[in-house]
Structure formats: C-alpha cells, structure tokens
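Just one protein chain is left out here, and the rest sit where they should.
Right after this comes chain A.
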C-alpha cells in the first residue's frame, strides 16, 4: 500500500511530540453499575462455570460471563468482541489477568441472551470463539509467551502447545470438578516470561545442546564481557581464535559446564543454540502464588524432557492429563497441586502420576541444591 502519513513529520521528529501521558485512566471505561458500586460490594457467587454475580450494598447486581481467549488475536476478533459488548453490555468489556474476556451485564434477564450468543459463535474450523468458563476449581486460561510467532530465543512454540493443551483439558475449563483451581502456564524458554515458576503445572521450553560459536562475527556483534557474565555456570571464557588466517577475539564454551540455558545467546547474537531434535519441553508442577492456607510455592521440575511434537504435542498433553487425573482423584478439597504433592510426599506424587524419576530432577545448582535433598529418614517405600 502506498504510504499514508499520520501527520508525523520525519524531518522534525520532536515537533508536536506527545510523551509521558501514560495509559488511560481505568475508570473511564467502567460500566455504570461498576462505577456506581465501586468499593461497596457485599458478596459474590459463582452461578455456574463461567458466570459470576456480585451483589452490592444497595442491592445492585452485576453478572459476569467469562470466556476463553486465545490471547493472540486479530483485530477482526477484537471487533467481534466489541460488537458483542455493544449488543449486550452497552459497549463495556474487560480482559482478565489470564487473558480471558469478561462481559458484564446488570440484570439477570440479559444473562441468557449473552451466554447463548457467546456459545453460538464458532470459527470456520469449528472451534469455539468464546467458550464460557474459567471460574472456580477448574482449569482456566494458560498464561503463555511468544514462541515461534515472534521471539528469537524459544525452544518450543507457545500458541501451539497451549492450543493442544487447552483442547485436552477443555472439559475442565467449562467445569469445576477439581479440588482447587489448577493453573497451567507456558514459557518457551527458561527466561520464564509469565508464570511458569509459580503455577500448578508449567510447560517450559528447554534446549539440550550448547551454543554454536560464530567466531567470524562474534567480536563485531557482541560485547564479549556481557556474554561471559551472562553464564550462570561460568562456562564461557574469552579466547583468541584464528579465522581465515586472521586473529580474532572470541569466546570459548566449556561444553561440560554448559546447561543450555541460552542466556549467552540473549546477550550475543553469535551464540545461537536452537536445535530441532535437541529442543523440547520440561514440565514443572506444584507452584502457586496465593497465600491461601500455605505460603506461595515455586513449581518443581517433574519431567526432564519431552520432545517437540508439532503440531499437537501428544506426549506432553498425555503427561499433563495424567497429572491432572491423579491430582483430581486423590487431593482433598481446597488442596492445590503443590500442597497435595507435599502432603503425600513427592515420591508418592511420582508414583500416582506414573512419572519416571530421573537424575535430571535432582537439584545440582550451587549451595541451595543441598536443601532440596532429603536430610531425613522419613520416606515411604
């Protein structure tokens, strides 16, 4: 398309430049019933999976319908969300912290038409555009990252793994049969953008090969000291190499010390390490962020490696399914996955989930690793 100016003048970039105005204030977008009753809510109920009602002191009610979103959306889909909001909610809509979409109405009679409308909308391929659910003790949306769509350091894909997993656990999105909410998160490398380190079940992209060294360009493209300092295990040291008869500054990687985190590639474009067969997925389990009953927990590695099986990742979804089934049939009410695993003992967790325990799962990173070993005779056979 031919260039169409917005009015910006590239010859005078600082002229009429507006900066530091921040985001729009949230209360500009409140539905009237929310604005009126802000800070005066008495109680709420989950009427059914995906539908909540909040009741205010004066008796006002607001009904919320939560539906799943793919997070990665076209403007076409956003427009459709707006159209629904215009039709049922006077143009108001919100997104949750797990990227679900919430439509709010102020009267019970408006609830059913809204739900029917949402449930009737499907993509040409057959998947629901706006599946209602995600409340209570079920499985809500998966917090995830960029993957092969946009990032340059991923070891797996985000949107693909998430779609495969949500398809597998879709029943639990529209249901509240679990002992407690189960949060699944996904990050495509161990930068862990998002919530994988604190989720009940976490999907994490993982490399298994050390970086390749592009000696010819390394000194030109990289600040070598940064690449050295990026390594958590001290595997990288500066070195001089000869390329095409020319002395060049570069780095050397001690492959025995490298654990394939990819931090050096983040800092230095000449150290790529993505690999089709080497890369795959690590599963973690047992994290949470709430303070409810027990303190927040980190998730722990429970499956050291699963291959990237595009486009549906069957081994990964099967393993996740196994964990969810073992948890839902064995845990007590209100017990999060991590609390359950700690109560029955991790050796029982592996037994019940039928997961193999390998040496990869034993912490060996610096002094704190010691505290993860068992200094006790308390264990079950």
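We adopt the following convention: a contact is a pair of C-beta atoms (placed from the backbone, for glycine too) under 8 Å apart; a residue touches a chain by one contact, two chains touch by 3 or more; residues count from 1.
The criterion applied here is as follows: contacts and distances are computed from a predicted model.
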Chain left out of the displayed complex - its UniProt protein name, from "Electron transfer flavoprotein subunit beta", "Acetyl-CoA synthase subunit delta", "Cation:proton antiporter" or "Sulfite reductase": "Sulfite reductase"
Cross-chain touch to the chain not pictured, restricted to A:224, A:281 or A:337, is A:224
Among A:10, A:39, A:76 or A:125, which residue is in touch with the absent chain? A:10
Checked against the full complex, the residue among A:51, A:253, A:267 or A:331 that touches the missing chain is A:267
By the contact criterion defined above, which parts of chain A meet the unshown chain? Give residue numbers in ascending order. 10-14, 191, 217, 220-226, 266-269
